[in-house]
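The other protein chains are all here in position, but one chain of the complex has been omitted.
Chain naming follows the written order as A, B and C, and within any one chain the residues start at number 1.
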């Protein structure tokens, strides 16, 4: 099975907690967003964390495709 | 019984219909707004006409006092 | 929380900016909601060339003053402002501004909406439109 290339981004308090804003990873096919979290970090997936695939909101169990950009961030506080 | 002095005003389509914007009248004590209409005009009190005493909304059966200003006008269309 | 009646042209955004600069402390409010009603060039299927807004000066002022007071009593406002034109109005001219400043947006939206709804329902103004060579009194207020 070919490895996929995935861009992973973290924002706000998650970015600071992990000390990482962005990383490029190789991942197996059919990997989910939550599995990407586990692959990249050594922490449990924080309650209330939001995620996106290619700048659209997604769910932790959604499957990621080659070349996707995946993002993790806390609840939003704009406006 | 002393006659009262009442200022009567008409606005918008009522003013045009009656050809009169303002008149000072003498009226008997305890006269109501509707009776003032009848005293000043030769017409029936038009449906939907609004009225005020001293720049506050009033009802046609409200009694008027000496020196009051009474106004008649159609439904409002501001804003 | 003043209410003003203008016979001259009204520039609502300029008035808002001036009022804010002169009367509101930056940082004292988190939310400002405002509504601007403008004369359209098209009403009830006809092209309108001119509108004349009649009012009952003393009662209109008294009504709007009380309305601003009511809004301030009903919601937690830092301030509110109402400005309304009278006299001759051309298509595209702003007619009315209602604005409410508050700590939070719920109060600002509710108060701003209340000001324009009560004004339209009860403030003593009457619109007469000129279309072609005809004049007619407006019977409802569909302009905004």
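Just so it is clear, a residue touches a chain if its C-beta (ideal position, glycine included) is under 8 Å from a C-beta of that chain, and two chains touch if they have at least 3 such contacts.
These numbers were taken from a predicted model, which means no experiment stands behind them.
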Report task. Taking the whole complex into account, name the chains on display that the unshown chain touches. Result -> A, C
Report task. Using the definition of touch stated at the top, determine which of C:62, C:113 or C:136 touches the missing chain. Result -> C:113
Query raised in the report: Hey, which chain A residues sit against the chain that's not shown?
Result: 9, 11-13, 52, 55-57, 71, 73-79
Query raised in the report: Taking the full complex into account, what residues of chain C touch the chain not shown?
Result: 13-14, 16-17, 20, 26-42, 91-93, 103-105, 108-109, 112-113, 116, 142-144
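Operating definition for what follows: only the chains that are shown with their structure count from here on.
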Query raised in the report: Which chains, taken as a pair, are joined by the highest number of C-beta contacts?
Result: B-C
Report summary line: Averaging C-alpha coordinates per chain, one finds the centres of chain A and chain B separated by a number of Å equal to 73
**Report entry** Length of the line joining the C-alpha centres of chain B and chain C, rounded to whole Å
**Finding:** 27
